[in-house]
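For reference, the structure is listed below as structure tokens.
As you look at this complex, bear in mind that one protein chain is not there, while each of the others sits in place.
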Amino acid sequence: MSDHTASKIPVAVLGATGTVGQKFVRLLADHPWFEIAVVAASPASAGRRYGDVVRWREAVEIPPRIADLTLEESHPPLPGRIVFSALDAEVAGPIEQAFAAAGAYVVTNTRTHRMDADVPLLIPEANAEHMALVDRQQRERGWTGAILANPNCSTAALVLALAPLHQAYGIERLFVSTMQATSGAGYPGVASLDILGNVVPHIGGEEEKIERESRKILGTIGHDGVTPADFRVSAHTNRVAVIDGHLETVSVGFRRAVSPDEAMETLRGFTGSPCVAGLPSSPHPPVEVDTRPDRPQPRLDLDRGRGMAVTVGRVRPCPILDLRMVILGHNTIRGAAGQAVQIAELLVAERRVERP
Amino acid sequence: MSDHTASKIPVAVLGATGTVGQKFVRLLADHPWFEIAVVAASPASAGRRYGDVVRWREAVEIPPRIADLTLEESHPPLPGRIVFSALDAEVAGPIEQAFAAAGAYVVTNTRTHRMDADVPLLIPEANAEHMALVDRQQRERGWTGAILANPNCSTAALVLALAPLHQAYGIERLFVSTMQATSGAGYPGVASLDILGNVVPHIGGEEEKIERESRKILGTIGHDGVTPADFRVSAHTNRVAVIDGHLETVSVGFRRAVSPDEAMETLRGFTGSPCVAGLPSSPHPPVEVDTRPDRPQPRLDLDRGRGMAVTVGRVRPCPILDLRMVILGHNTIRGAAGQAVQIAELLVAERRVERP
Amino acid sequence: MSDHTASKIPVAVLGATGTVGQKFVRLLADHPWFEIAVVAASPASAGRRYGDVVRWREAVEIPPRIADLTLEESHPPLPGRIVFSALDAEVAGPIEQAFAAAGAYVVTNTRTHRMDADVPLLIPEANAEHMALVDRQQRERGWTGAILANPNCSTAALVLALAPLHQAYGIERLFVSTMQATSGAGYPGVASLDILGNVVPHIGGEEEKIERESRKILGTIGHDGVTPADFRVSAHTNRVAVIDGHLETVSVGFRRAVSPDEAMETLRGFTGSPCVAGLPSSPHPPVEVDTRPDRPQPRLDLDRGRGMAVTVGRVRPCPILDLRMVILGHNTIRGAAGQAVQIAELLVAERRVERP
Partner (left out) sequence: MSDHTASKIPVAVLGATGTVGQKFVRLLADHPWFEIAVVAASPASAGRRYGDVVRWREAVEIPPRIADLTLEESHPPLPGRIVFSALDAEVAGPIEQAFAAAGAYVVTNTRTHRMDADVPLLIPEANAEHMALVDRQQRERGWTGAILANPNCSTAALVLALAPLHQAYGIERLFVSTMQATSGAGYPGVASLDILGNVVPHIGGEEEKIERESRKILGTIGHDGVTPADFRVSAHTNRVAVIDGHLETVSVGFRRAVSPDEAMETLRGFTGSPCVAGLPSSPHPPVEVDTRPDRPQPRLDLDRGRGMAVTVGRVRPCPILDLRMVILGHNTIRGAAGQAVQIAELLVAERRVERP
């Protein structure tokens, strides 16, 4: 535990030694608002120096101050009101609930609570207004904190790109076939013998997550919570030999006819709410449109908006639905740690968490 | 030019030094009916020893007898009535026509003549009856030979797998998103800098070929030629870091409701006509159904039926159309040279070409 | 346990569900002399059907007869006198000893006993005479069976290729830098995040194994056992993004000057003893010399001799020692299961194990 800088908000990272945990550490190392006060891991690692335990896999050096932190156990209280959770789904439930009950805002990348009726499932540019579920959650559960969830990684890229089109034209039917990076499965995750020179046309539970989460995220919030958006989704998910970056081919049908040019204009004009656009992690623009015939590509286009922007390319007519397109998003930044940080920023911008 | 074995049918291979040409050489080296009498290439190479010119990329050694053949120029007459063409599309047209006019049956892997109204576009198990177009072609063009075309590689796998379902239930709408191997682009073809750790969501002209050729292959032949099948196709084509094997995720809607079990039963029962099933290159069965949750995969399932069978897996309901599934085919065997050899075998079985 | 064919020698495979165990199953499925009578695995799997337990990763279908076998526990007695061990090094020691004490010839791919003074470390073409250690082992340990070891995978390819040169010219100094396939680490083994688009310049314990085992294999057997060959080895080992096939760059100095042509002539003339050359698994020739400037390559040359031959290329002068060259071997066939089967064949050829 470190003495935090007076002017920054202390935060904790649960599951800090895993792949997503490392990404949190990297992204928070120089954050203008937040400062890591605590890194926590399993009881087996608690009490040891972070830098000695973590098998650091980021391509930049581990931030020295964080490397020197002593790992804590994952139970409250920990300093600060913002907790980032990169816990395994197997253990996340009770731990995250305990923190929320103890007054922390838990921004979780884990699937456990995503579909809970009173847990907002957030892509800030797309559905910041779902944050209102926090009030219901606190009221009904008697908590002073809350749990806020980040969508599944392939859903995050897909829905951010489609949100402006849904708002403008109303999605009715959606086909998506993904080509997902191996970092989405964590470390060690996908065995090299399974993916070198190969494609695996199956990712456990992923298709259901896309179909379910996309409707909740694009749903309408009212007094009774979120009414899921009324469209049908058919997902095919595949793992490919790529380190980072989920590429998705999409066909989509709307409530009214939409031309490629009209759709691209809508995407280009999309900014998210001013409140969200002003967050430190928000990219400008959130959705980039690329008109080159063979783009986007993971290797060339992944880092746009420092990994927080999604890129849409090949917008063209679909012989069956209205439009075909290709969507690329960074699965461990926009699809995981980066967006979780952005959600925490939104908590601050909405003054749910006070600055020092 | 070699003295051919008395009991075998002499054949020529045009474009014999390229990737598909090499696959022809490999597949024909031990063929029970055919024997390579001639390998031909561009004028620049003609007169030189095949083994000295070819940059052989197959994982078995070049057949010594073929290595010793002298490359011929690509114009008629050449010995034998069967000519396999692996020519570049840029030059194929007039050369293939000259051979057909001179009495040869030209089985071509090139796109040039595929959509000609009098050229059969053949997947023998699926549409052997389209061979009748040869009669019209010979009659109208005044040729004693003919041109017969092999479909585009991603189309071949797709349509072979779907043919039994179309015959049984009638396809109405078809989504396909492909993940295609780099060998489909020939050699040198795809640059390593473009595909290592990457996906390229574009293959020039490929989507149009799938959409157009699939309807012709599954069309109905009548007095006026082939009436294309009446379904709509929406294709997304992608290049992935795989050497051989096109994997395709498919959603398909039929004229009547079909359950996954029913579809799998239909696929398992598919054999093609007895005439086709008896050809040396025909696999048994032509369509393999795999019920394991993460199959088929290029690395594990590509060589079924010596590369001539396609594998269908993950047959499951589609939330929008009737069924989702995954299809795998060997792009340079079923999708190119292997099927061209099978088409030539069909010419022999139908006695359009006589055995010695 | 199956009723074995009367004319074949029943064998058992320990660790049958792992990567090397699967390779044993594949290689033994059609073996002319041997027939798998037993597949054994950990107690947790014993009693279950092999086909239900194994996560089969070979690119051909699992042999149906073996799939139907019930997994046994790994302790004696099991039917037959030949036991192939693909056990983890952590558990192999006492199990293999128990089988040998109970009368079985245990041909092991595990490192545990390789350097035992009375255990032969065999590459049949190179040092079949080391088999005599079995007599000493049986005498000193009071066993009726014995343990025979297969070298480490990168050592096997290296030493088979160098054996003829050592016999002819006497190696004094040897540099080797390897580029090893991920299958050498088993399954799941190397994480895709570690190797996609990457090289890992470290394989735990591998350099020491190469340095130590190569001297034992090429050592001289006498009354007191094996006197290691008197040369120095400097090894650098690296993991690369290849599925199968270890490629090794080598500089080697001999007791007398040797030209590239002379060395290639020696390699080409190498056959191993007539007894070894007549074994079903022995390739002809065991060492192939390739003079093309960019060969051997894993993707193109790995399957020579059905994975049992090694290929040597780029034999050229070394500015420091005598010769430079490149060596390729199949790490899971010549470097593991294939050579273990060959060692068992040698036991039969020498009548240490009787045929039925």
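Order of writing sets the labels: A, B and C. Residues in every chain begin at 1.
By our rule, a residue touches a chain if its C-beta (ideal position, glycine included) is under 8 Å from a C-beta of that chain, and two chains touch if they have at least 3 such contacts.
Everything quoted here is computed from the prediction, not taken from an experiment.
Asks: Using the touch definition from the top, which of C:Ala46, C:Ile62, C:Ile221 or C:Leu321 touches the missing chain?
Replies: The one listed residue touching the chain not shown is C:Leu321.
Asks: Of A:Gly197, A:Gly225, A:Pro285 or A:Gly335, which sits in contact with the chain we cannot see?
Replies: Per the contact definition at the top, the residue touching the missing chain is A:Gly197.
Asks: Using the definition of touch stated at the top, determine which of C:Arg139, C:Arg232, C:His284 or C:Arg306 touches the missing chain.
Replies: Among C:Arg139, C:Arg232, C:His284 or C:Arg306, only C:Arg232 touches the chain that is not shown.
Asks: For chain C, which residues reach the chain that was dropped from this view?
Replies: Interface with the chain not displayed, on the chain C side: 173, 175, 177, 179, 196-202, 204, 211, 232-234, 236, 238, 240-243, 247, 249, 251, 293-300, 313-314, 318-321, 324, 326.
Asks: In the complete complex, which positions of chain A touch the hidden chain?
Replies: Residues touching the hidden chain, for chain A, are 57-60, 196-197, 243, 299-303.
Asks: If you put the missing chain back, which residues of chain B would it touch?
Replies: For chain B, the residues touching the absent chain are 19, 57, 182-183, 187-197, 241-243.
The criterion applied here is as follows: only the chains that are shown with their structure count from here on.
Asks: Roughly how far is chain A from chain C, going centre to centre by Cα mean, in whole Å?
Replies: Each chain reduced to its C-alpha mean, chain A and chain C end up 47 Å apart.
Asks: In angstrom, rounded to a whole number, how far apart do the mean CA points of chain B and chain C lie?
Replies: Computed from C-alpha means, the inter-chain centre distance equals 40 Å.
Asks: Mark out which residues of chain A touch at least two other chains, giving numbers and ranges.
Replies: 196-197, 241-243
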